[in-house]
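Note that one protein chain is taken out, while the other chains of the complex remain in position.
Chains here go by letter, A, B and C, matching the order in which they are written, and residues are numbered from 1 within each.
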Amino acid sequence: MSGSTFGKCFQVSTWGESHGPALGVVIQGCPPGIELDESVIQKSLDKRKPGHGVASTKRKEPDIPEIMSGIFEGKTTGTPISIMIRNHDAKSRDYSDIASLFRPGHGDFTYHAKYGIRDYRGGGRASARETAARVAAGAVAEAFLRQIGHNISVDSMTVALGGIWIEKKDFAFAASNSFECPDQNALGKIEKRIDEVRKSGDSLGGVLEITARNVPAGLGEPVFDKLDADIAKAMMSIGAVKAVEIGSGCEAAVKTGFDNNDQITPSGFESNNCGGILAGISNGDDIVVRVHVKPIPSILKEQKTVDDKGNPCVLSTRGRHDICAIPRINPVCRAMLYLVIADHVLRQKAISPQKS
Amino acid sequence: MSGSTFGKCFQVSTWGESHGPALGVVIQGCPPGIELDESVIQKSLDKRKPGHGVASTKRKEPDIPEIMSGIFEGKTTGTPISIMIRNHDAKSRDYSDIASLFRPGHGDFTYHAKYGIRDYRGGGRASARETAARVAAGAVAEAFLRQIGHNISVDSMTVALGGIWIEKKDFAFAASNSFECPDQNALGKIEKRIDEVRKSGDSLGGVLEITARNVPAGLGEPVFDKLDADIAKAMMSIGAVKAVEIGSGCEAAVKTGFDNNDQITPSGFESNNCGGILAGISNGDDIVVRVHVKPIPSILKEQKTVDDKGNPCVLSTRGRHDICAIPRINPVCRAMLYLVIADHVLRQKAISPQKS
Amino acid sequence: MSGSTFGKCFQVSTWGESHGPALGVVIQGCPPGIELDESVIQKSLDKRKPGHGVASTKRKEPDIPEIMSGIFEGKTTGTPISIMIRNHDAKSRDYSDIASLFRPGHGDFTYHAKYGIRDYRGGGRASARETAARVAAGAVAEAFLRQIGHNISVDSMTVALGGIWIEKKDFAFAASNSFECPDQNALGKIEKRIDEVRKSGDSLGGVLEITARNVPAGLGEPVFDKLDADIAKAMMSIGAVKAVEIGSGCEAAVKTGFDNNDQITPSGFESNNCGGILAGISNGDDIVVRVHVKPIPSILKEQKTVDDKGNPCVLSTRGRHDICAIPRINPVCRAMLYLVIADHVLRQKAISPQKS
Partner (left out) sequence: MSGSTFGKCFQVSTWGESHGPALGVVIQGCPPGIELDESVIQKSLDKRKPGHGVASTKRKEPDIPEIMSGIFEGKTTGTPISIMIRNHDAKSRDYSDIASLFRPGHGDFTYHAKYGIRDYRGGGRASARETAARVAAGAVAEAFLRQIGHNISVDSMTVALGGIWIEKKDFAFAASNSFECPDQNALGKIEKRIDEVRKSGDSLGGVLEITARNVPAGLGEPVFDKLDADIAKAMMSIGAVKAVEIGSGCEAAVKTGFDNNDQITPSGFESNNCGGILAGISNGDDIVVRVHVKPIPSILKEQKTVDDKGNPCVLSTRGRHDICAIPRINPVCRAMLYLVIADHVLRQKAISPQKS
């Protein structure tokens, strides 16, 4: 079925494998009249590309978006927007060594179990490369939201990596480093930790915090398509994410009701434990989401596995790999939050009590 | 739009307000030939009803399911199954005191912002009473899954309440107490904590762990309708849930790749940090989910709020209220997991590589 | 799957069998603030009920709608509207004589082939009784459309019955007779034809024309959810309908382009061969639809059939039956057109280029 489609009104369908000719996305429901060109999308894609940070590989992977439809004279027309990104490494190395192996922590085994066939080159559809299409779509959602006048914006930052938590939030500093880490002191420790782990042939995970500002009250559709439910799905659909929190999140479970409730005054809510969402509907405060990202499963250390005939094997990933998904997953999380909000902005227009 | 519908193949649409004449659910896509009657649903509903535990109110709320369609001679026919549960307290007390107030922690403000009108009696659609329809639907999903032969079952238990965590898992004990708490020692502390908090007019949250067993490998649809993504949405759509973890969850973010990967041997996965899901597809191991539940927002302590004209007010909830949602939220979480699995079992049938 | 759901924004899900306890509909997406009560729905249902016309049976079937949710103090709240209609003949006659027979022209054989089980009492889900839920939903769509200010209205009339075509359109006269036939002369012939056919134990079909007025230009979503495509589906989903035409319809195929094109002047389109829809989008003119209705398959004449073991049998329907579906199918067609338009009004709000 339509497992590669997200959203009901602002609806995106992605396609493409890691080592096929290209990947892309078709966006339906974007209203007409939105100014859009490739440069807007390129800007977001550039933030996702492998950087020069200590956690990244040195591979070059220039992601150039091509808009194939839905734009006329620089504006959206209301028809489907098709964006394609060519894969430049498509005819890459020999994958025969892992073609029949199930890499631990990857989808090799489960894709095999589900489909009985899998494109093993670079992970195929399960590759993190798939998120490039999400980022492209998120850029369109961002452009749409920026142009409808609420000044909605989504930021994110790394709040923990390899078990090291930030202790302050210096947004200017976060913007200056590829980890989008807002604490210079913590970043120093993180880089040290990454170096150690790299040497041991292992990898690290971390925690991101994503914040949407200026989201109007009233978005979200009870009882299943609640704004937080859709955000949880959006975030958990990112391969490496294993936990999602909204507002006070896990902390909510240890607070009392009095401490967790956000009391209300004529000037607004006194706190934001709810993370900007009450009963599944935005309340006008910042929407605050935290995602917990597992360490990258491809490691140099030897691991036990089996091949597709069930024979035991030892796997040691060769070549250069990212040590941590964090630097690159920030723009993906932002894209997903933009997509959720754009979808619910349109859904709210449809149900709006105003006369049409 | 269709915010009250969940699932694509096994699809449920709930309706009803806390104090309307009834609430209910329409289930589409349940295959024909499944044995089903009201007693099956009643059994699940009974587990959700206000118990006699220390955290619960003494209110009586007999939830009697009536099957209105889709069953013939004790079996499903493949047509929509409509289940209705009458509200017995429909014509209850005078709500004029809170009709114009926005209760902190509740959806009063956001429903007002979204719809411009709201049924304020008992929370209307935002009431936890809505979950009775989910539990009824979950009972149908459970019956379907039980009868197709995989022996799929979903259990859940309380692993923390009011900040007190369990230290052992005694399933027999969990089945014996209304908190579904598997640690007798922890339960003692929890009951004490609840007593204290009740006296102070406050409330508590907690953490549940839900486990699905015997789920076949291959369920889940990349890249957005991943099994974990749909579970995250399902759980976060429950009003009180503020965080969802899969497998090692938040812990995954502090582990190294080597420690977090589940190595594979001819006899299976050596660990289950992935929580039974790899790349969004079930791997045949137990599916393990944890949800963090906020404290009930209705408390006796005075709180600041405003009315719908923006005037400041003080709110003190009267009457008896639950201190903690935990005892009653267990069956709701189980129902949601049954629904997700039933949906993906059917989705997998549709995409199955087998000849039709 | 969700075969009993129609519409994407104004979305209805019907349930119920002919001889179950009740049938009903859940409506999602109806905007809040619409005035609605049972009397509005009753009015539409009354037009569908078996009349006293010569083509109808004398059976009594009082359809009383009960609104179970979604209305508060006389207005829609934006939450799902659940409407239930009790079946009063539920525990009716002995059906054992046809329990194992496949009636020609009915869904007995195909339901059996599809589901392997069927509720044979009165046709079960395949009964025309199912359309009562559509009419109830259509009444809600009509109320919504009336209250948003475009003055959208849907009329229909019988333009042929038993091969006898009308020759003039006297709307006042159409409103005065149960056939909704606008030509007194034709009606005389029709009634005579019906009498003849009744005596021979046979039945008749006919043709309806449904017209929607004051539909704003801009409704419909290319390329698949075109307004005419959705109308075609809506009409063809009514059991007895075997053909659907839009505007000049079948005639369009014999005209030249010059004759079929609707030329445009500053005061509007010079003709309406397109039936108010160009390229799948409404153009502001009347939407004109014709449906061709097959004769009722239940007849007194003996027919050949088989039982569910493949044995040949002779079937002769006993009891009183309608001779023609026409008088009762008019309100169903109107309801379906109201539903399509309401859905596309909301869809257009979502995609509207206006700032939100």
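The working rule: a residue touches a chain if its C-beta (ideal position, glycine included) is under 8 Å from a C-beta of that chain, and two chains touch if they have at least 3 such contacts.
All values reported here derive from a predicted model rather than from experimental measurement.
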Option from B:C9, B:A128, B:L187 or B:L337 whose C-beta touches the chain left out: B:C9
Interface residues of chain A (partner: the chain not displayed): 1-5, 8-9, 11, 13-17, 20-24, 26, 28-29, 32-33, 66, 68-70, 72, 75, 77-82, 84, 114-119, 124-125, 346
Positions on chain B where the hidden chain makes contact: 8-9, 29, 31-33, 78-79, 148-150, 222, 345-353, 355-356
Positions on chain C where the hidden chain makes contact: 1-6, 8-9, 14, 102, 104-107, 109-111, 113-117, 125-126, 130, 160, 162-163, 197, 200, 202-207, 217-226, 228-237, 239, 242-250, 252-258, 260-266, 270, 274-275, 277-284, 292-299, 301, 303-306, 310-312, 347-348, 350-351, 353
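Heads up, the rule we're going with is that only the chains that are shown with their structure count from here on.
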Whole-Å separation of chain centres (CA-atom averages), chain A against chain C: 46
Centroid spacing, where centroids are CA-atom means, of chain A and chain B in whole angstrom: 26
Chain B-chain C separation of Cα centroids, rounded to whole Å: 38
In chain A, residues with contacts to at least two other chains: 8-9, 222, 347-348, 350-351, 353
